[in-house]
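The complex appears here minus one protein chain, its other protein chains still in place.
For chain A:
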């Protein structure tokens, strides 16, 4: 069994949205400044928080939208969703002329220079559980009426951080959290193997449940990926009619735009992907194994020149054979010089 630890580290680096992360941070800062400068929002105790995959440090290249949770901490039950969304739209239009678009339940600001957009989601303390949950506007009807729906995206961030502390690649290293890297790899597998729906968050929740149910204790990224993908493949067919439990709200399940047919199709594809991961893990030859992992993780998406996410070791040919070392090649020495040498 080949661990291919270096190639997995390189794969994680390949899908890391470094440039997007800097831009997202800057866009979030500018939006927050615009919201906090408004008197009405200030009185309502506006306090922003990055949600979405970027906010939870599980986003992958490319990040095209960033979600900002604008909590109105002093809002009461009298706050009307349509009214406050109108107001936030006006505030943001003034700060970002011609870049703002009112959505059904949020306000989107485009940052063309960054090639990304920010979705501002307004939230008030939940009328029923003000200390635990938030409420965000539901779809606003044609007559302007709307209601609020419970949500708790901050809890997901907390659960993500906790899971990354609970599951470690190296039990002696508290910084070796494997949960976040695994969510990224599963998101990349979804992008490679699943047609559009269900989306990335759906698979993030499936990953969370797989970790909680299986309590994996592996020592390599390869084996974690195989185990978690296998767990997801096993459970996905059960969610054709109703999604997995929402880890942030009791007695709620995850909603998706995916139809039953799309869930079934995704389940078939993920089963194929899980079988491929198992084969890659069991393959003894590192080059043959690397080619299988490369097929599993596909290419970087939404960029001009896609690249393979999983690099083959430099002693491997693209077909999975090992490069001929030839007579001219001499392996590096297995031992360092005896004694001690001082350099100055």
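A few notes on this one:
Simple rule for what comes next: a contact is a pair of C-beta atoms (placed from the backbone, for glycine too) under 8 Å apart; a residue touches a chain by one contact, two chains touch by 3 or more; residues count from 1.
Going forward, contacts and distances are computed from a predicted model.
Comparing "Integrative and conjugative element protein (TIGR02256 family)", "Thiol:disulfide interchange protein DsbE", "Dihydroorotase" or "Na+/H+ antiporter subunit C" against the UniProt entry of the hidden chain yields the protein name "Integrative and conjugative element protein (TIGR02256 family)". Not every partner is drawn; the one left out touches chain A at residues 2-6, 286, 313-315, 322, 325-326, 328-344.
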